[in-house]
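Here the complex is missing a single protein chain, while all its other protein chains stay put.
Per-chain residue numbering starts at 1, and chain names A and B are given in the order in which the chains are listed.
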Amino acid sequence: MTPLKERLVQLEVLRYNPDTDTEAHFQRYEVMCQEEWVVLDALNKVKADIDPTLNYRWSCHMAVCGSCGMMINGEPKLSCHAFLRSYEGVIRVEPLAHFPIERDLVTAPDDFMEKLKRVKPYVIPKEKKPISEGEYKQTPAQLMKFRQYSMCINCMLCYAACPEYGLEPEFIGPAALTMAHRYNLDSRDGGRKERQEVVATHEGVWTCTFVGACSEVCPAHVDPAGALQQLKITSSIDWIVEHLIPGGKS
Amino acid sequence: MAKSHKPVVWFPFAAGGTVIAFFIPVIVLLTLMTALGHVPAGLGYERMHAFAASGLGKLIIFGVVALSLWSSAHRLRCTCFDFGLRADTLVATVLYVAAIVGSLASAIFLLRI
Partner (left out) sequence: MSRRPLVRECPPTTWYFRQPRYLRYMSREITSIFVGAYCVLLVVGLQRLAAGPAAWEGFLQALRTPASIMFQFLALVAAVYHAATWFNATQKAMPVQIGEDFVPGSVISGAHYVAWAVLSLAILYLAGVF
């Protein structure tokens, strides 16, 4: 077995301590890494060997849990999925854009969590039936209709990529609206009308200008941009039915 | 939170965006050829006038001009916001009114032909 190649990695990490700081500032670390490592490995090495006060979130190290999202050289990335070999020179690591910084690389996800709840991201059965009547069945084609959108891991990279969310923080945003779309498309679900009260508002889908950045950065290939354009079309058809077709309001 | 009336402006924007994509490049190409001295036969007065005088011709010309104007106005409104201009209501009013005036003018000119 050939030995792993070592490399001295320079990291520039944004630091913020809520107990002592009023501003965030960059701190430079130099740490010996294996060429095959990811940025998260480098941060772990820094924390273990150089600076135990460095704060960041991570859990699974395999792009599934969605907790290690950071801006790496200005790009929203899962740090467990950002390979050192893709970067040259100093690697700049910052907390996810558009979210308040709790401490160092840890951001406050409260706003996203609140918005996710508002779109009712769960199946609201069309007709409730007792368990004795069995499961709600679904064909493979019905599953495929929304499957892609159910891959979201709530990592919030799309919010960090979306300039409209940065400019208008009231925006419900890509992931939450995509979840609404995912359940709207589910053959077992009857909750679309309830979700439209949030989706079809200005803060809902109509703040989106189709920048498309959300889909480009999504580590789970969910395509929120596509979901939002589809929501615009269905919301527009709703509007026509409600306002222009006699008796359509009911 | 009330449901938005944005579909009123968005639907014609989407229709106009499609019209621009399909029609405007080739129309610009035709006038650019004219400008460079290769006047296509169809752009002579007789044929253009005959086309604009027909009912179908009027409909096509009006549809292309009105929807393209609206789509451009709506996109420009969003662009102004993106550039940091926060007076959205004013910007929207000015641009939408301009698009409507342009469309009405086209209709009047077409009816005179």
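As a convention for this text, a contact is a pair of C-beta atoms (placed from the backbone, for glycine too) under 8 Å apart; a residue touches a chain by one contact, two chains touch by 3 or more.
Computed from a prediction, not measured in an experiment: that's the story for all the values here.
*Asks:* Any idea which chains on screen the missing one touches?
*Replies:* In the entire complex, chains touched by the missing one are A, B.
*Asks:* Determine which one of B:29, B:59 or B:87 touches the chain that has been left out.
*Replies:* B:29
*Asks:* Considering the complete complex, identify which of B:2, B:41 or B:56 is in touch with the unshown chain.
*Replies:* Checking each option in B:2, B:41 or B:56, the one touching the absent chain turns out to be B:41.
*Asks:* Could you list which residues of subunit B touch the chain missing from the display?
*Replies:* Spelled out for subunit B, the touching residues are 17-18, 20-37, 39-43, 45, 47-49, 52, 61, 64-65, 68-69, 71-73, 75-76, 78-79, 82-84, 86, 102, 105-106, 109-110, 112-113.
*Asks:* Taking the full complex into account, what residues of subunit A touch the chain not shown?
*Replies:* Residues 16, 18-19, 21, 23-24, 74-75, 97-98, 100-102, 107-108, 140-141, 144-145, 161, 163, 166-167, 209-213, 215-216, 223, 225-226, 229-230, 232-233 of subunit A touch the chain absent from view.
Assume only the chains that are shown with their structure count from here on.
*Asks:* Return the distance between the CA-based centres of subunit A and subunit B, expressed in whole Å.
*Replies:* 37
*Asks:* In their shared complex, at which residues does subunit A touch subunit B?
*Replies:* Against subunit B, the touching part of subunit A is residues 163, 167, 196-198, 200-204, 206, 209, 232-233, 235-236, 238-240.
*Asks:* Under the definition above, what is the set of subunit B residues touching subunit A in their complex?
*Replies:* Within the complex, subunit B touches subunit A at residues 1-8, 10-11, 14, 78, 81-82.
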